[in-house]
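For this view, one protein chain was removed and the others were kept in their places.
Then we have chain A:
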Amino acid sequence: MPPRPCQLCSNNRAMIKRPKTGQQVCKECFFFAFEEEIHKTISDANTFKRGERVAIGASGGKDSTVLAHVMKTLNERHDYGLELFLLSIDEGITGYRDDSLETVKRNKEQYQLPLKILSYNELYGWTMDRIVEAVGKKNNCTFCGVFRRQALDRGASSLNISHIVTGHNADDVAETVLMNILRGDVSRLGRCVEITTRGEDTINRSKPFKYTYEKEIVMYAYFKKLDYFSTECIYSPEAYRGFARTYIKDLEALRPSTIIDIIHSAENIRISEVVQDALPKQQKCQRCGYISSNELCKACVLLQGLEKGTAKMAIGSKAKHVSQEVSSDTRTIPMFKMPDQQVRNNQTNQTNQAKQSV
């Protein structure tokens, strides 16, 4: 097979076929194009402010490892002036998270970034191992998802950070779009494709990889020999999401642009005002101060269920119906405080929407 030249530099041999464009490029051109596309996504959306403290949600997996590498590279190359941190959540899953945290600790050294690890046990008094013991293997991901979201915000807040970047890639976003359609969750449909979700009482969340294909992230990690962890969680994820994922991958194999087409579709859907008005109003959880659409936030409801041994009932039931009293010996989540920086930013930024992000 004769080597084909790179379509960008016409010098080196092409090694990769880019899924979005079909372009055939060499390693060096691939690295540069990959990084600069992420820079474009970030800068077109004015994602960061100079001097901002930004936490990279780091799991040790491929996406967040590549994200840490690329954020550090771009911060230096384009002089974003960001202060970067690694923020990891320890869910307390023996044989899975303990190993992946070792990867994050190595990343800390490799990238010379400060690392903060916050555990479910520290915050909620429960590890995922114990939660699974209590609720079984059916709803564990519901607990894990709700707890992780808050844990990340609380970890960031403890570092006085008001902006978190996560490694969600284009394949993940397309999958979420599909899930939101399948669940009829129209209000989340628009928000799940936004690069940044902001709110007065929430920490900003951004997805610099929203247009970045999973294939390219893995190729990048492979060619750059980045150190990442790739074992499946021992409490396998929800079956429903698994189907959505397989479906997306099958479509992508037939026509790679499918991923970006799904994202563009969701970006261009205009959600009717009727639906927007029907969105629950955001308030602060009466028990822990975290943003919530009910008097109690989901984490407090789930935690209360665990403490009372009625966890299975808490899922799907409305938070309103859960009693407000907590006996003095049950565990509650510490009060949530927004970082000072965020308060200042929001005073000068009146355009922020007061909606909780997805």
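What we mean here is this: a residue touches a chain if its C-beta (ideal position, glycine included) is under 8 Å from a C-beta of that chain, and two chains touch if they have at least 3 such contacts; residues count from 1.
The working rule: contacts and distances are computed from a predicted model.
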item: Missing subunit (named according to UniProt) among the choices "Ubiquinone biosynthesis monooxygenase COQ6, mitochondrial", "Adenylyltransferase and sulfurtransferase MOCS3", "Cytidine deaminase-like protein" or "Ubiquitin-related modifier 1"; value: "Ubiquitin-related modifier 1"
item: Candidate in contact with the missing chain, chosen from A:Met219, A:Ile260, A:Leu302 or A:Ile333; value: A:Met219
item: Contact with the hidden chain (one of A:Thr47, A:Ser100 or A:Asn140); value: A:Ser100
item: Contact partner of the left-out chain, one of A:Ser64, A:Thr127, A:Ser162 or A:Ser292; value: A:Ser64
item: Footprint left on chain A by the chain that the document does not show; value: 1, 4, 13-17, 24, 27, 59-64, 100, 167-168, 171-172, 214-215, 217-219, 222-223, 228-232, 245-246, 249-250, 252-253
